[in-house]
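Missing here is one protein chain; the remaining ones are kept as they sit in the complex.
So that you can tell them apart, the chains are marked A and B in the order they are listed, and the count of residues begins at 1 in each.
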Amino acid sequence: MPTANTRIPQIFEKREKEIIERWLDQQQATGRKLTGGERELVNRQSREFIRVLRQALERDSTGDVSGPEWAGVRDFLLDFTAQRAKDGYSPKETAGFIFSLKLPLFSALRADAGADPKTLADDIWLTTLMLDELGLMTTDAFQKTREDVILRQQKELLELSTPVVRLWENVLALPLIGTLDSARTQVVMQNLLEAIVQTRSDFAIIDITGVPVVDTLVAQHLLKTVSAARLMGADCLISGIRPQIAQTIIHLGVDLSQVTTKATLADAFELAMRRSGHRVIRDTPAAPAP
Amino acid sequence: MERIPILKMGEFLLVTIQVDMHDRLAITLQDDLTEQIVKHRAHGVLIDISALEIVDSFIGRMLASIASMAQLLDSETVVVGMQPAVAITLVELGLPMYGIRTALDVEKGMTALRGAISQAGRDGDSSRIG
Partner (left out) sequence: MAIRVVSADSMPIRVSDDIVLVRQAVRKKSVALGFGLVDQTKVVTASSELARNTLDHGGGGSALLEILENGTRQGLRLTFEDQGPGIPNIDLALTDGYTTGNGMGLGLSGAKRLSHEFELWSKPGEGTRVSILRWK
């Protein structure tokens, strides 16, 4: 990073108004069409950016944007990027905010260079480096915003994909679809236990028909869930044990002797009903009229 | 000195734990309970932990201890009202809680006790330690 003092602070001193005007024109020329309100916002943001940029340059004119004097600029860009991402701008349009400042700044520098090409070259180089760093900063921030959204959506998906179904007044069913990793197990346990409390159920049937792989970890997670439900006074049954899974479980040496298992959800439901003292009676059809 | 109150509820005793237990209180509770079980010839004890936001291995050991001791006195125990967050944490903590009967609330706890008592009666062996 060049450490020579640049003329940029003085350029702003002399020509801030014209730089900002040209910058706004440049943004409009290279960006999307904006409504009146959006243009107002961009104007405000542009002026604010120049303000914090000048502040930073006053404290440190080397243009090293990672330094403490540039915290104001970095904070501005983080907020700016988050806003843009939320408003549906693309990463290119967001970084474009910064990059479109190059032309007006270069023009101003050139107009002020006088007869010294070397100084001009140095200043342009410095300006480019500084604005490139800042532009890339918005790209990183944009990426991070996207990642946060994905994480939040994953969490919501996780909660949605573990529904607890009330089969009868005291029998719950938990059809698991997909893998059962430790994050999912936490959500499953929370949903199940909450449902047990709310419905005062005595039985919970965990159906694993939709769980493709049952290895030692998955088995452990299942057993944890069963133990947790037991502590809430509910008996757990596991259904949907396919023949291959039964074999795997035996081979792994997982101890499921404390848990009642059934091949199908229907069998488990019938057992739960019997255990809770229910009987299913079919009405005999009425005799046909004579 | 503070004591945890023990209430008589029909043929059962009800203990409601509401405070953060420390060692002295736990020992006092076990002593008091022993006395009350014998005094009232109670066949069942309900321990309500619905107010406990934390159950660590100390409390776990105390509960197991109470259950064993009650059984020696021909009485069954049920722990009721465990909070979901506590249940999930206990399972993760790895506290076995074997031999401790649990139920959702006092009502279900009493049903469980009646079942357990009649089972113990049928088995005819009241000195079994589980």
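Just so we're on the same page, a residue touches a chain if its C-beta (ideal position, glycine included) is under 8 Å from a C-beta of that chain, and two chains touch if they have at least 3 such contacts.
From a predicted model like this one, the values you see are computed outputs, not experimental measurements.
Here the missing chain is touched by one residue of B:Thr28, B:Thr89 or B:Thr111, and it is B:Thr89.
Summarising the interface, chain B meets the missing chain with residues 20, 22-24, 53-58, 61, 84-86, 88-89, 92-95.
Methods note: only the chains that are shown with their structure count from here on.
Within the complex formed with chain A, the residues of chain B that make contact are 80, 82, 84, 87-88, 90-92, 97, 102-105, 108-109, 112. Those residues of chain A whose C-beta lies close enough to touch chain B in the complex are 186, 189-190, 193-194, 196-197, 200, 202, 224, 227-228, 230-234.
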